[in-house]
Structures are given as C-alpha cells and as structure tokens.
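First up is the structure itself, then whatever we jot down about it.
For this depiction, one protein chain was excluded, whereas all remaining protein chains were kept in their positions.
Moving on to chain A:
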Amino acid sequence: MSRVIVNVMPKPEILDPQGKAVTGALGRLGFNGLSVRQGKRFEIEVDGDVTPEKLAEIEEAAERLLANTVIESFEVVTD
C-alpha cells in the first residue's frame, strides 16, 4: 500500500476567513507574529505502486473534486 498526499489551499488572492480567525486566536494566546492560512490535506491510500499513470489520475481527481480551482490551488505529493 502506498500513500499520496493532496494539499489544497485557498489561492493567495482569495480571502481566508478561517485562517484569519485562527490568526486572531493565536494572537490572543500570546503567539505573536504568526499569520495563518488554512487549507485541507487529503491522505490517499493507493493499491499497488504509485506509477506515473496513477499520479496523473490523482491529479485529475484533485482537479475535478478535491479542489475548486476557482478559489483553491492544489499540489500532489508522494509520501
């Protein structure tokens, strides 16, 4: 069993209200000078080896479902 990670982040030009709320809470806890943007991490278990074809398939899955590329960017990383 192999694992592939897909990280999804709001695009830099898109406001991130959740990240902003977390940043505010960190400041109130005394963690100063930290600015957070919040995204999503998908851990994908793959049957068999992670071939280039499999990676291309996961790339397509990320484009079609895991991320909305109107507001989010994504990266596919082998674990």
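Just so we're on the same page, a contact is a pair of C-beta atoms (placed from the backbone, for glycine too) under 8 Å apart; a residue touches a chain by one contact, two chains touch by 3 or more; residues count from 1.
Simple rule for what comes next: contacts and distances are computed from a predicted model.
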| query | Which one, "ABC transporter permease", "Transketolase", "Iron-containing redox enzyme family protein" or "Phosphoribosylformylglycinamidine synthase subunit PurQ", is the UniProt name for the chain you do not see? | reply | "Phosphoribosylformylglycinamidine synthase subunit PurQ"
| Touch with the omitted chain, as defined above, among A:Leu34, A:Ala56 or A:Ile71 | A:Ile71
| field | Of A:Gln18, A:Ser35, A:Thr51 or A:Thr78, the one touching the omitted chain in the full complex | value | A:Gln18
| note | Across the whole complex, the chain not displayed is touched by chain A residues 10, 13-18, 21, 65-66, 68, 70-71
